[in-house]
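All protein chains but one are shown at their positions in the complex.
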Amino acid sequence: MVTVDDYRSDFENEWCPGCGNFGILEAMKAALVTLGLEPHQVLVVSGIGQAAKTPHFLRCNAFHGLHGRALPVATGAKLANHALTVLVNSGDGDCYGEGGNHFMHAVRRNLDVTLIVHDNRIYGLTKGQASPTSDLGMPTRIQPEGTVSEGFNPLAAALALGAGFVARGFSGDKAHLADLIVAGVRHKGFALIDVLQPCVSFNPIHTHGWYKQRVFDLAGEGHDPGDWSAAMARSRQWGDRIPLGILYEEQKPTFIDRIGALEKGPLIDQAAVEFAL
Amino acid sequence: MVTVDDYRSDFENEWCPGCGNFGILEAMKAALVTLGLEPHQVLVVSGIGQAAKTPHFLRCNAFHGLHGRALPVATGAKLANHALTVLVNSGDGDCYGEGGNHFMHAVRRNLDVTLIVHDNRIYGLTKGQASPTSDLGMPTRIQPEGTVSEGFNPLAAALALGAGFVARGFSGDKAHLADLIVAGVRHKGFALIDVLQPCVSFNPIHTHGWYKQRVFDLAGEGHDPGDWSAAMARSRQWGDRIPLGILYEEQKPTFIDRIGALEKGPLIDQAAVEFAL
Amino acid sequence: MGLDRTIVIGGEAGQGIQTVGQLLAAACHGAGFEVLAVNDFESRIRGGHSSIGLRVADRPVSAPCRRIDLLVALDAPSEAVHRSDLSEDGLVLADRAAGLAEGRALSLPLEQMAREAGGKILANTVAAGACLGLLGAPEDHCRRIVRQQFEAKGDEVVDRNIAAFTAGYAATRNAAFNGRIQAGWDRSPRGRLMEGNLSVALGAVAADCRVGAFYPMSPATGIMAHLASLSGRYPLVVEQAEDEIAAANMVVGASFAGVRAMTATSGGGFSLMTEALGLAAITETPMVVVDAMRPGPATGLPTRTAQGDLNFVIHASQDEFPRFVFAPGSPEQAFETMVRAFDLSERFQVPAIVLVDQFFNDSLFTVTDFPPPPKVVRHIIGDADMADPAAYRRFAVTADGVSPRALPCRGKALVVAASDDHREDGHLSETMADRRKMVAKRFAKLPAMMARMRPPETLHPEADLLLATWGSSRGAVWEAVETLREAGRSVGAVHFCDLWPFPAEAAGELFATRPWVTVEQNYSGQLGRLVREQTGLKPAGRITRTDGRPFFAEEIVAGLKETKGLKGPK
Partner (left out) sequence: MGLDRTIVIGGEAGQGIQTVGQLLAAACHGAGFEVLAVNDFESRIRGGHSSIGLRVADRPVSAPCRRIDLLVALDAPSEAVHRSDLSEDGLVLADRAAGLAEGRALSLPLEQMAREAGGKILANTVAAGACLGLLGAPEDHCRRIVRQQFEAKGDEVVDRNIAAFTAGYAATRNAAFNGRIQAGWDRSPRGRLMEGNLSVALGAVAADCRVGAFYPMSPATGIMAHLASLSGRYPLVVEQAEDEIAAANMVVGASFAGVRAMTATSGGGFSLMTEALGLAAITETPMVVVDAMRPGPATGLPTRTAQGDLNFVIHASQDEFPRFVFAPGSPEQAFETMVRAFDLSERFQVPAIVLVDQFFNDSLFTVTDFPPPPKVVRHIIGDADMADPAAYRRFAVTADGVSPRALPCRGKALVVAASDDHREDGHLSETMADRRKMVAKRFAKLPAMMARMRPPETLHPEADLLLATWGSSRGAVWEAVETLREAGRSVGAVHFCDLWPFPAEAAGELFATRPWVTVEQNYSGQLGRLVREQTGLKPAGRITRTDGRPFFAEEIVAGLKETKGLKGPK
């Protein structure tokens, strides 16, 4: 039986003490154990950033790629071997900034990967520039008069793009987040879990306490994840009350389902065909 | 008084006879005349594609840049001189494929440019590959078994991203389209006009006739462009009836409004400050 | 000099000149001639001017010839554009061939004949018939070719085209034409007709490439289109990505997960892939990238040919790492090069780049049958190959720099890779010791990589003067050498397919002892610069062409005459 210990990495964790990333890491481990997956059965792909260091702090197969480019790597890996269980850890800058185009198109592909965005609303690893999800007007070292772009709403965007699994978690509620990850991995198709994550070093606004006061579980309010319009309305709810949970879920054919050549099984396992002109 | 003739270019038009692009070109000219703008007062920026050739077929200032990169060029130009009237002509591949990330972030900036997307649901200039707006399952030469990604809905995406002006035109209704362009240019902030455009060479599905049968003007149905949810619902209407017109309009501070340094006027006009350590 | 005819068909995009070209090519090739068909078209779908230049000969031809024997002008501008290249006893065939001397023009009411045969759009087939009549091709043979060409479109289409062909053929079979090919129509075809494009795609499947990811870009799209059309026969998926960055990263992902993968693009797309090239390098993930060159900078001339990316692809991406660069000179070599590129990329776990160009990709060549590709060896290990899978380290230091490569989720061994520099187990490290170890490890591959590089191909290497070239300019250079030698000059040629790691020793031996001139389609003579960087030897001159059209042998001959300060060759 796989246990959380199996996922413990010897590699020294490099995050700041108190960072929300730790909660996400623990929730991932718990979810993988719940799913009964062993470390060698899991591939975690990431980009570059604090969030993207996650796979080093787990024991599993890992591809820690370029800033912004985790999703295309995951797509390629799935094309090659769709038997893989692929999770992607990305940051708000990684995924919605540098990697924004891949995010849009990964949703369209409905690729069967679980995308966990560590949304700390800041560029952590590069020391505190605004990210796409930073609030309009938030001052940073490089935006001393505050940011001048409107904050990006990942949940609304994913819904508008047609995502089949859209959820929000909070790093401060590990059990709930673990449940979301389990549901995301079980969902056949692209699953987005945007995680509210305090950055103790660079985001003085969205602290653990700030979130703690505001978040609530949608499940407790009779939200129907099959209702797209309700999900869209919830995705836009922010401020005093911030919904957590699965906003939307819809089962539809995945990318792999739609490719005839993959009916015979993962490409990597298909027999070679001798070349003939 | 400026007339349509002032915008006539000597440069030979390179589009296929019967292409929907001609309607868009004529609508642009008509709109610019209605706006009372002279050719030397207008800058048209484009990427690469059939759509992106538009500025050559007009008489005006033009920057025909890289595939996918029209919006960042327009952003830079506006930063340098926000007195410019900037229109952007882009294709569905140019804007939502290669340039998808810039589209997302241009919306967030609420930059005061008018983006006209010639949405023929195909890569025209490169001879007929699927574009992001191609229907799922549409066969092409390079996707012989049909595309495997869901079609991108630009209007829904723009709304979810917080766009302040979201409209749909049809190249077959030049007068209506011209009105939209006029409204888009007058709108202070980012204006998206996605234009249904038949490609007679590579898109056998979305023909002029196909659209003609289906399109209707939202204005005739009491649609309130101030109602975001109604706009979102309309953005998802497709099939037998396809709405045209301004889906949504909201006035909010533009990118330029939010930058303190630009209060003194366009950067290009501000007096130089002598260097001192 | 044996048989050598050039037929140019010119018209607007959309007039179907490609069909004419294909019919002529198939008819001539089917009768045993050597054929080359070069496409010349603008970056637009309809209108403008495009042409196909067909060369028919009794010896292999792989470069176009300027002198036109038969010009078929489907519109008036075509006549104007090409007339100056008409040979002395050349003929213009057109609806209304005006302004030419008696006997040099043949006016045929192509459009009217087409209408009579079933529709205006058949004018191209009428023209094909007229050409074949002039060339003296046997009628039955031609009918078979027409039938084959249109078979897939149904009987009605076949019949109308046969009628159109017959009308054209009948109108010219007895016309006077000095270029008529009197004999040789009764042989069986040599090899097969093939686009350069296709040879690249076939090489990829022969190497067991299973994932192709790409973003459309001329002149590379054809490669991926061919690959897509092969995906029914082989275990292969071709995915159109949202941009070139995604395409390149998908290739890395697919390769990391365990299948061979490639992408093809042109220079602009390659620019966007340069970061991913470094990703493949530092994660030591195999990756094959085809760069189909066209003139730049930036969008440049999207549908034309160039050889301007050599230095770029050798140096692309920040910092340094070993890579392979190849530039095949023929479809046969392209096929073999793709097979080698996949093998070497996987064997050494480094990226491999293959340079082709628009001329090569879009031309039809007469290709000899490819030899059966060697058995694919994957250079991959599994748990069974390890003493202790739990101790597996993806970047274990070895004598030759190549670490045994396991795949993720294919056993108990965990595979960890990172784009940051790292320890042997793949986890991040910034220590000087680990960094030095990894830099040394990556570069330790160079000697063995170098040993795999083939020396350049030579033609009369003993000559007093050498022309040095690479990639698809080989054909024109080879032909130029023949011409020059026939004129009594002691000239030879050197063609580099394997360009990086650069075979400096072989180059040094060739170039140290006599003058050499580079022939390439770029401004600065990049091969010359490369040779000098690697050997210190300086070319005596350079012959370049940068206007987007492929070399003619005759301009190389002329270029040599103009090369200043060239001493030596008699």
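Order as written gives the chain letters A, B and C; numbering starts at 1 within each chain.
We adopt the following convention: a residue touches a chain if its C-beta (ideal position, glycine included) is under 8 Å from a C-beta of that chain, and two chains touch if they have at least 3 such contacts.
Here the structure is a predicted model, which is why all the values come from computation and not from measurement.
Interface note: of C:G267, C:P373 or C:G471, the residue touching the hidden chain in the full complex is C:G267.
Within the full complex, the residue among C:L279, C:L467 or C:L560 touching the omitted chain is C:L279. Within the entire complex, the positions of chain C that touch the omitted partner chain are 42-43, 245, 266-268, 270-272, 274-275, 277-279, 281-283, 293-304, 306, 308-309, 311-312, 314-321, 418-421, 430, 432, 435-436, 439, 443, 522-524, 526, 529-530, 532-533, 536-538, 546-549.
Summarising the interface, chain A meets the missing chain with residues 14-17, 48, 50, 66-68, 97-98, 100, 123-127, 129-130, 132, 141-144, 147-148, 201-202. Contacts to the hidden chain, counted on chain B, fall at residues 11, 14, 39-43, 45, 48, 53, 55-56, 59-66, 69, 71-81, 83-85, 101-102, 104-105, 259, 261-262, 264, 267-268, 270-273, 275, 277.
What we mean here is this: only the chains that are shown with their structure count from here on.
Note: centroid distance chain B to chain C, computed from Cα atoms, is 37 Å.
Among the residues of chain C, those touching two or more other chains are numbered 239, 242-243. The set of chain A residues touching two or more other chains comprises 101, 104-105, 259.
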